[in-house]
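Can you read through this structure? Questions will come right after.
Every protein chain except one is present and positioned as in the full complex.
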Amino acid sequence: MSEIVDSNSFTLKDYGINELLSKDAMYISWLEVEKAIAKAQGELNIIPVGMAQIIEEKAQYQNIDWEKVNALYLKQGHSFYPFVEVLSSACEEAGKYVHFGITTQNVQQTGELLVSKEINSRFLIIISDILENLAELANKYKETLMPGRTHGRHAVPITFGFKAATWISDILGATQRLKSFHNSGFTSMCGGAVGAYNALGEKGPELNNRVGNILGLTPMDVPARNIHSSILEYINELAMLVNPLNRIAEEVYITSVEEFGELSESFVAGQVGSSTMAQKINPKLSKGIIANSEKLYSIVSSLYYASARPFEADSSTNMLLDDQLHEALGLVKEVLIRAEKLTATLDVNVSKMAENAEITNGLDNTENIMMNLARIIGKANAHKVLYEISTEAERSKSNFRDCILNNEELNKHFKKNELINMLDPKNYIGLSTEIAVSQAKKAKEQSFILKQLYMNE
Amino acid sequence: MSEIVDSNSFTLKDYGINELLSKDAMYISWLEVEKAIAKAQGELNIIPVGMAQIIEEKAQYQNIDWEKVNALYLKQGHSFYPFVEVLSSACEEAGKYVHFGITTQNVQQTGELLVSKEINSRFLIIISDILENLAELANKYKETLMPGRTHGRHAVPITFGFKAATWISDILGATQRLKSFHNSGFTSMCGGAVGAYNALGEKGPELNNRVGNILGLTPMDVPARNIHSSILEYINELAMLVNPLNRIAEEVYITSVEEFGELSESFVAGQVGSSTMAQKINPKLSKGIIANSEKLYSIVSSLYYASARPFEADSSTNMLLDDQLHEALGLVKEVLIRAEKLTATLDVNVSKMAENAEITNGLDNTENIMMNLARIIGKANAHKVLYEISTEAERSKSNFRDCILNNEELNKHFKKNELINMLDPKNYIGLSTEIAVSQAKKAKEQSFILKQLYMNE
Amino acid sequence: MSEIVDSNSFTLKDYGINELLSKDAMYISWLEVEKAIAKAQGELNIIPVGMAQIIEEKAQYQNIDWEKVNALYLKQGHSFYPFVEVLSSACEEAGKYVHFGITTQNVQQTGELLVSKEINSRFLIIISDILENLAELANKYKETLMPGRTHGRHAVPITFGFKAATWISDILGATQRLKSFHNSGFTSMCGGAVGAYNALGEKGPELNNRVGNILGLTPMDVPARNIHSSILEYINELAMLVNPLNRIAEEVYITSVEEFGELSESFVAGQVGSSTMAQKINPKLSKGIIANSEKLYSIVSSLYYASARPFEADSSTNMLLDDQLHEALGLVKEVLIRAEKLTATLDVNVSKMAENAEITNGLDNTENIMMNLARIIGKANAHKVLYEISTEAERSKSNFRDCILNNEELNKHFKKNELINMLDPKNYIGLSTEIAVSQAKKAKEQSFILKQLYMNE
Partner (left out) sequence: MSEIVDSNSFTLKDYGINELLSKDAMYISWLEVEKAIAKAQGELNIIPVGMAQIIEEKAQYQNIDWEKVNALYLKQGHSFYPFVEVLSSACEEAGKYVHFGITTQNVQQTGELLVSKEINSRFLIIISDILENLAELANKYKETLMPGRTHGRHAVPITFGFKAATWISDILGATQRLKSFHNSGFTSMCGGAVGAYNALGEKGPELNNRVGNILGLTPMDVPARNIHSSILEYINELAMLVNPLNRIAEEVYITSVEEFGELSESFVAGQVGSSTMAQKINPKLSKGIIANSEKLYSIVSSLYYASARPFEADSSTNMLLDDQLHEALGLVKEVLIRAEKLTATLDVNVSKMAENAEITNGLDNTENIMMNLARIIGKANAHKVLYEISTEAERSKSNFRDCILNNEELNKHFKKNELINMLDPKNYIGLSTEIAVSQAKKAKEQSFILKQLYMNE
C-alpha cells in the first residue's frame, strides 16, 4: 500500500476496494483479459474455437500454480511471462494458443484499466454517499447564519447551507466528468508488439474491438503502446474529484480551531489526540484527507514527463505509470472513505457560527449599506462613503455599528431603524438558503442516480 | 511573457495569439464583461435600461483613461478597482450603475476565461494545421519501412506512416476533449461577493445566466469564487494536448542523432548551431517544444495545492491561478507554433530508415518466425525455440539470419525460402500501411471540421 | 518578468535586483565572462597578451552594436553567436581572438551564475533586514501571551516572541546554507564544446581555474556541460529559504481573520480591498508571498526531470534551466521584498492574543496539571485522569476550569489555589520568553554579519 494510512484506514468501511487493490485482483484481471482474447480469437477463427473454449474454462484463479509463477518471476526477471508459461500449462492442449499474437502490455494495461473501472464504480458509490451527506447538511443548515470569508477576512454573511452547496456544486461537476470518463475513458488495447497487429494481421482490428466489447472497455482506435491518455486523463479526473473534498477537509481542519469553533469532527470515545496533551481532540479524518490529496497532486505532473518519451513503447514509462495509477487509486480511496465519514458525522456549532457573524459589529454588512446608498448616490460614491467609514473605524478602533448609526451622510438618506436593519447579518444572506435547498436537491438526485448506475456494476 | 522563448518565438506565425495574451486584451475583456453585466442588468430591470445602454456605448477601450488607471493602481494597491473608478467616470451619468452589485473576481475571472476561449479557438486552428501536416506524413510514408522500437531496443518492423498515425490518434483524442471543453468548459461567474447574490437578490441567478449567454460562456451553477474547476480542467486538457506533441519532438530530437539519422528538422539557410562547432545543425523547434512542455507540466500539480484552500475565496489562490493560466496559454502557444512548423517541414530520411530496419539481420522478425512456428508447435514452445536461437546469437555475436537458416528445428518445419521470407522486415509490418491511411483520413476530416468550426469564431 | 506581480512589485524597495534581472545585466555578464577568458588566455599565452588587453578594453557595453545583435539573432536563430560576431567586430584587430576555443554555454551559464551570485548578495541583505525585523518582534513580544496551536487545535500557551523565535531559527538555518552556497556553490565552466578541452588542449584546466578566480566563481572540476548541480542546488536552497517566509505569511493570512484577530498587515491609507466590499482590508503582502512561493515550489521537481537527459549536453535542458533559474530569482525577490515589509510593519494585537489564550477556560493548561499529577501518580495514570476530565467536559459542554476545580482525584493531591494557578496560561509558557530573547540575539548578530559580508560585495 502506498496510500498514506492511519488507524482510519483499517477501521472505516472500504466499500470492497482494498480487495480490488490486491495482487490477486491483478492476477484475476490478467485471467479475464486472456480469456477475453481467447474467446474473441475463437470467434474470429484466429485460433480454433474449441481451443478457445478450453482456455476460457481452464483460465481460472484456482487452476494456476501461483508459487511457480513467483519462482519463475525471480529467474526470468519478467513481470508477466512466467504467468503466461504457467497459464499455458494449465490450459493443457489449448496451452499452445494462450496469449496468441499479443504482448505483455496488452494484458497488463488492459487488466489494470479493467480493475480500475471496477474500483471506479465503488468510488462513485462513495461519492453517492458523500452527496447524500452533504445534501443533509445543506438542508439542515440552510438558514444557519455564519460569516462568509474571502482573502483572510470576513466578507458578507452566508449560511452554512450555502457553504455546503458550493461543495456540492464542485463535487457534482467532478462527478459528471468522472461518470463521462467511466462510460468511455477506460480503454482496452490489443494490437500486439507495437500496436500494428504484426502478429495478428488483418483480423487484428476486429479482435481489438471485440476484446474491448467483451470486457466492457473502449477499444483504443490505434492500440499503440505509447498512448497513455486513458491513464493520464483518469488520474486527472481523480485529482479534480479529490480537490473539493480536500477543500472541505481544510475548512473543517481550520474552523475546528477554538477561535472559530464552527466545524469539528465528531469525537469518538476512547480516541487519544496527544501523548502529552490529554485534552486534545484533533481533526483526524481531515488530516488524512489533506495528506492523501497532497500526495495525489504530486503524481499528476510526473505522469506527463514520463509519457513524453519517444518510440513505440518505453518500459520506464510503463513501470512508473503502473505504479502511479495503483497508488492514485489507493490515495483516492483513503480520501473518499474519510470524506464519507466526515460528512456523515460532522459537528456543526450553530451558535458559534451566529456569534462569529456578529463579531465585527455589522462590518460584514458594509456592502448592504453601500448598495442601498448606491441606488441613491451611485456605486462609486457609495463605495467611497463606506470606505471612509470603515477604514476610519478600523484606524480609531471604534465600533463600526456606532460609526454607521452616527454618520451624517447616511442619516440624510436613511432612518435609524433602516440602518439598524441594514446592519443585521441575518438580513443580508442573499440567496444562501435557496442555493442550499436547490443544491441539496441536485445532490440527492445525483446520489440516487449514482446508486442506480453503479451499485450492481 | 513567461513562456520560454527563442528566435522562433519572434519569427514563426503566431495565429494572432500574442495580441490576445497582451495586457490590452485583458482590459478589453474587462470592458466586455462589464458591458454584458450592464446589458443584462438593464434587461432585468436591476438598473435602468437607459443607463445600461449608456454603459454599453461608453465602455470602449478608447474612452478609458488608462494612465489614470495605472496611477491609481499604485496608490490603491488593487488590481481592478482603479479600472472601475475610471470606467465609472467614462460612463458619465450612468457611471453610478457600473459594476453594480458584483465583485472584482466576477469580472476578472470571467474576462480571462473569455480571452482564453478566444485563444483556444486559435489553438484549435493550429491543431487543424498540425493534423493536416501529419496526415501528409502518414500518407506519404505509409509504406516507408523502419524499425519499431520498444524499451530501448528494436521490436518489430513498422512504417513511418504508422508512427505518424499513432501521433494522429493521440492528438485526435486530445482534440476531442478540447473541443468538448471548448463548448461548455469556459464558465462565467456573476454572483457577487461570495457567490450567494447578496447584493443582487432574487434576480441574481437570472443575471448570472444571462451574462454567460451574452458572452458565450457557460454560467456557473453556483457562482462560488472558490470553485476553480474550469481553470484546472482547462490546463489539464492543455497538458494532455501538449503531451503527444512533446513525444513527437522527442522522437525528432533523438532520431536526428547521426546514428539514427531518421528524422530531422529542415535546415534553414543562415542558421547557426554552435558558436564553436560550425557544422552543428541542431533540432531547434523540438528543443523549444520539449522545454515549454516541461514547464507546463510543472504547473499542473501546483494548481491543485492552491485550489484546496478553504473559505469563500482566497486571494493567493486567485493570484497564482491567474498567473498560471496566462503562463499556460503562452507555453501552449510556443509548443503549437513550433509543432506546426516541425510537422510541416520535417525531413524524413527514407533510406536510413530502411537501412536501420536491416541492421539486426532479421532479429526484428523473430516474432514472425515464432508465430509461424507457434501454429505448429504452440506459442510457449515456439517462444522457447526462438528465445534460445536469439540469445545464443547475442551471446556468440553470430549473425541471427544465419542462425535461423541453420536451425534444425526450423528446417524441420519450413523451407529455406520460407525462412528467408519470414526474415525480411518488409514482410512483417502488420497493418502499418492501413493504419497510416485510415488515421490520415481521420486527421484530414478533423482538420477540415476544426477549420469550419473555429476559423471565424 | 515571470514572477507574479501586484502593485507591491512596483512600490516596494527592490534592493537593485530588478536591474540585475534585466536583459542588459545578462549582456554585461557575457562581456565580463568573455573579458575574463581573454585575460586568462593572455596570461597563459593561449592568445597574444596584447590582443587580450585590447579585448579587455573594447568589450564594453557601449561599444557593442546591440541592434545588430538583435537583427542577427532573428536571422541566425542562435541566442549567442550574433553577440560573438558583433563583439569580434568591436574588438577590431583582436576580434580574431574573441571567444577562442570555448562554446556558447561556457559564457551563458557562467554569466548567469555570475549575475545570480550578485543577486544572491542582495538576497542576503534583505534577509539581514528581515532578521532584524524579526529580532524586534521576538524581543518586543517576548512575554506576549497567546495560545500555541497544533493539529488545528489549541495545544499549550506560548508567547508571540516564541513564535517569532521559531521563524528566526528556521530562517537562520536557511541563511547558513545559503551563505555556504554563496561561497563555493556558484560555478564557472570553461572547458569548450563538451568539457574535454578539445580546442584548448593542455592549458585548458589552468584556463578553467583562472577564469573562475577572475570572476569570483568556483571553477567546475570537470567543466562538463550536462552537470547542472550548481543550478539545482541553488534553486533548492532558495526554496528552503522561501519556505519559512511562506509559513510566516500563512500565519499572518489566517490569523488576520477576525475570529483570531492576532496578526495583521499594517493598513496603508488609500488602499482598497474590494470593489464591492468597501470595508475590506486584506492581507496583500502575505498573499504575494504565498503565491510566489508556491510557484517556486513547482519549479523544483521539474529541474530534476530536465537534468537527467543523456549525452554531453542537451539544448532543451539548457533552455528550461536558464528560464527557471531566472524565474526563480524573480520569484524569490518578490517573496523577500514583501517579507521584509511584512515583518517591518506587522500589527500585533496583544490583547486579542491574551483573550484567545483564555477562551478554553484553562484547557490549554491540561498538560501542566497532568505533569504535576504525573509526579505523584505517574505519567500514564495522570494522562488517563486528565483525558477523562477533558473529554467529559467536551462531551457535556461544561466549563473545563470548573471540572478541574471540582475533580475529586485532583482535590486529593492539590489545594484549590494550586489548581487555580496551574490553570492560568500565564503560568505555563515554558521557556517561551528565554527562547525569544536568545533567538532575537542570534538574529541580530547574523543580521550584522550579513551586512558586513554582503553590503559592498
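Observations on the model:
Lettered A, B and C in written order, each chain numbered from 1.
Everything below uses one rule, namely that a contact is a pair of C-beta atoms (placed from the backbone, for glycine too) under 8 Å apart; a residue touches a chain by one contact, two chains touch by 3 or more.
Please read all numbers here as calculations on a predicted model, not as lab measurements.
Remark: the omitted chain is touched by one listed residue; of C:I4, C:A25, C:A40 or C:A174 this is C:A174.
Although one chain is not drawn, the whole complex shows that of C:V222, C:V268 or C:M455 it is C:V222 that touches it. The chain omitted from view is touched by exactly one of C:L72, C:V211 or C:I429, namely C:I429. If you put the hidden chain back, the residue from C:Q53, C:N243, C:N361 or C:N399 that touches it is C:N243. Residues 84-85, 88, 95-101, 148-152, 155-158, 162-163, 165-166, 168-170, 172-174, 177, 192-202, 204-205, 220-222, 224-227, 229, 232-233, 236, 239-240, 243-244, 246-247, 250-251, 253-255, 290, 293-294, 296-301, 304-305, 307-315, 367-368, 371, 374, 377-381, 428-432, 435, 439 of chain C touch the missing chain (whole complex, contact as defined above). Interface with the hidden chain, as seen from chain A, comprises residues 1-2, 4, 6-8, 10-11, 73-81, 84, 99, 101-104, 192-193, 199, 253, 268, 270-277, 282-284, 286-288, 290-291, 294-295, 297-299, 301-302, 305-306, 315-317, 319-320, 323-324, 327. For chain B, the residues touching the chain absent from view are 147, 149-156, 253-254, 256-260, 267, 269, 272-283, 286-287, 298, 301-302, 305, 356, 359-360, 363, 366-367, 370, 382-387, 390-391, 394-395, 400.
The rule is simple: only the chains that are shown with their structure count from here on.
Looking at which positions face the partner, chain A and chain B present mostly the same ones, since more than half of the interface numbers are shared.
In chain B, 84, 99, 101, 192-193, 199, 253, 290, 294, 297-299, 301, 305, 315 are the positions where the chain touches two or more neighbouring chains simultaneously.
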